[in-house]
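Let's turn to chain A:
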Amino acid sequence: MVQFALWDILGFLVGAMRWTVLLSLIAFAGGGLMGLALLMLRFAKLPGVGTAVAWYVQLFQGTPLLMQLFLVYFGLALLGWDTSPMVAASLCLTLYASAYLTEIWRGCVMSIPQGQWEASSGLALTYAQQMRHVILPQAARVAIAPTVGFLVQVIKGTALASVIGFVELTKAGQMISNATYQPFMAYTLVGLMYFALCYPLSWWSQRLENRRLA
Partner candidate 1 sequence: MIEFDFGVVLAQWPMLAHGLVLTVALTLASAVLGTALGIACAWARLHGGRALRSATSAYVEAVRNTPFIIQLFFIFFGLPSLGIRLSVEVACVLAMVLNLGAYACEIVRAGLQATPKGQLEAAMSLALTPWQTFSRVVLPPALARIWPALVSQIIIVMLGSAVCGQISAEELSQAANLISSRTFRSFESYILVTLVYLALAMALRQCLNWVGPRFIFTSR
Partner candidate 2 sequence: MSNTTPSPFALVDIQGLHKSFGATQVLKGIDLQVRRKEVVCIIGKSGSGKSTLLRCINGLERFDSGHLAVDGQALQHGNAPAMRELRQHVGMIFQSFNLFPHLSAGRNVMLAPSLVKGLPKEEARTRAQTLLERVGLGDKFDRLPEQLSGGQQQRVAIARALAMAPSVLLCDEITSALDPELVGEVLQVVEMLASEGMTLLMVTHEMAFARKVSDRVVFMHQGLIHEMGTPDEIFNRPQTPELQQFLSALRD
């Protein structure tokens, strides 16, 4: 059995953690843009569109992320596209994030008093102008804390990408565990590293929420 120095192990894990961070950012950014688009569609008062978005959200919130990953992975293969786990995971997590973010933001928009909609339409603004200049700026203030909180969810979600073969922090942990026969150490280190990524964001989200309510 080859002895691995703790330093080597940490180096390997930190290397893998970069992929966790990258995947999280891709999903969060892509999901954010898509979620915003879905949000605009949701409130646009087009027939059937609102319901379609609601179903889209229900689909992602009512099924396991793991299943979603498998479906995207095998689905892309079915379509003949030879995709890497990275691409499949990025796509899936982007869609996942878009569904959750659009729902979070929908709640924030709903919290804006009806009077704001009435006043701005009374000033003859178009829907797009209403959203851009009146509704979204106010909703954004409410949305910051839960959105930051959701980023934590995305980071934790990337751990499942390991199951379809993507080498991020969790997969790296499994590899270390198998190579060193020390699962306790391996998973403790991995846990601590996820904690280091997530806890500051959780703390910040809580602070933003406290500030908003104060």
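By our rule, a residue touches a chain if its C-beta (ideal position, glycine included) is under 8 Å from a C-beta of that chain, and two chains touch if they have at least 3 such contacts; residues count from 1.
Basis for inclusion: all candidates are chains of the complex that A comes from, given by their letters.
Computed from a predicted structure; not experimentally measured.
Enquirer: Chain A is shown by itself; which of 1 or 2 touches it in the complex?
Expert: 1
Enquirer: Mind pulling up the chain A residues that touch candidate 1 in the complex?
Expert: 58-59, 62-68, 70-71, 74-75, 78-79, 152, 156-157, 159-160, 162-163, 170, 173-174, 177, 182-184, 186-188, 190-191, 194-195, 198-199, 202
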